[in-house]
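The complex appears here minus one protein chain, its other protein chains still in place.
== chain A ==
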Amino acid sequence: MSQLGHFFGNGISRRDFIKTCVATTAVMGLPFSMAAKVAEAAQAPDRPPVIWLHFQECTGCSESLLRANHPAPATLLLEMISLDYHETLMAGSGHQAEKSLHDSMKANHGKYILIVEGAIPTKENGIYCKVGGKTALESLRKAAEGAAAIISIGTCASYGGIQAAPPNPTGAVGVRDIIKDKPIINIPGCPPSPYNLLSTVLYFLTFKKLPELDEMGRPKFAYGRRIHEHCERRPHFDAGRFAKAFGHETHAQGYCLYKLGCKGPATYANCSVQRFNDVGVWPVSVGHPCIGCTEPDILFRTAIADKVQIHEPTPFDSYAPVDLKDKGKGASPVTTGILGLAAGAALGAGAMMARKLPDAEQPAEHGQGGDHEPKE
């Protein structure tokens, strides 16, 4: 794919490469020291190739990856990762393209990473989506056979997306509804953050295993928390300050967008932290409520203006510890015991001494008592 170097600028500098590795390592939630290991994996000569299939979709996921302001993620993916087949990016076409796909699948059988973009129609044997004379269903089943792992990028490949929205005329479904015997990682989002994809691929290359996934098959490092938990408008939510309408004074004030239909309280994603376009923006930061694109039951199934049910109206209780836990060390039974004995002995000795001391001044001999030094 050397012609892409021409398109995206002359390759990737060492500095950009390391920066991107550090960024993806951070997205994975790994310590900084792991960045070196990630960078090493991204350069390994025997790293597995990537095959990228497109089905029912808008290519927005590929676009978001390629059209990022800084080309680093795309360049890294395209140059560092051996992308053997990508229908929208590859120069070849027709039979030549088909041959390239076939050759790569054969040569790297059992080793390559399959990335799927788009939903797969199943009605009428999947005739609604065909590439090279084969239905999406056939292509997917064939490519999945030799894949080491499958990454479903975008909401369509993950859950069916807009194609699967009722009444779902083509019977579109996500990859996980068809392929049952391969490890599948869902990177939902419309589109997802390119860093989430890159981090997942590099995680797989670095550790030779899948990252920890939630019950939706999403990597927990990116989809472990609701965006509401880290939203910059969260203090307004907690204080009960809500934007009442688009363009309203409360909206201009940057108040919480919940009443405008923000799905943040129900949506698991790292948008509020990782953000987009490498300049730190995301929908909520520019005044639009979250539409819940990473959730199978929210986007395309509820109206954008609908409010979600909030199950935890109060802030979660795992902030920095200013709690009631005991700090420092208290009394130990042995210490208190010995101290009590000593105090008792001193008191006793004092009392004994007071008893032995003469009550009135006596001119003659005193102090016939014991020869020890009494304690005070």
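FYI, a contact is a pair of C-beta atoms (placed from the backbone, for glycine too) under 8 Å apart; a residue touches a chain by one contact, two chains touch by 3 or more; residues count from 1.
The definition used in the following text is that contacts and distances are computed from a predicted model.
Among the names given as "Succinate dehydrogenase cytochrome b556 subunit", "sn-glycerol-3-phosphate ABC transporter ATP-binding protein UgpC", "Ni/Fe-hydrogenase 2 integral membrane subunit HybB" or "NADH-quinone oxidoreductase subunit I", UniProt records the absent chain under the name "Ni/Fe-hydrogenase 2 integral membrane subunit HybB". The chain that is not drawn here is touched, among residues A:33, A:93, A:309 or A:332, by A:332.
Within the complete assembly, residues 323-332, 334-336, 338-339, 342, 350, 353-361, 363, 366-369, 371-374, 376 of chain A touch the chain that is not shown.
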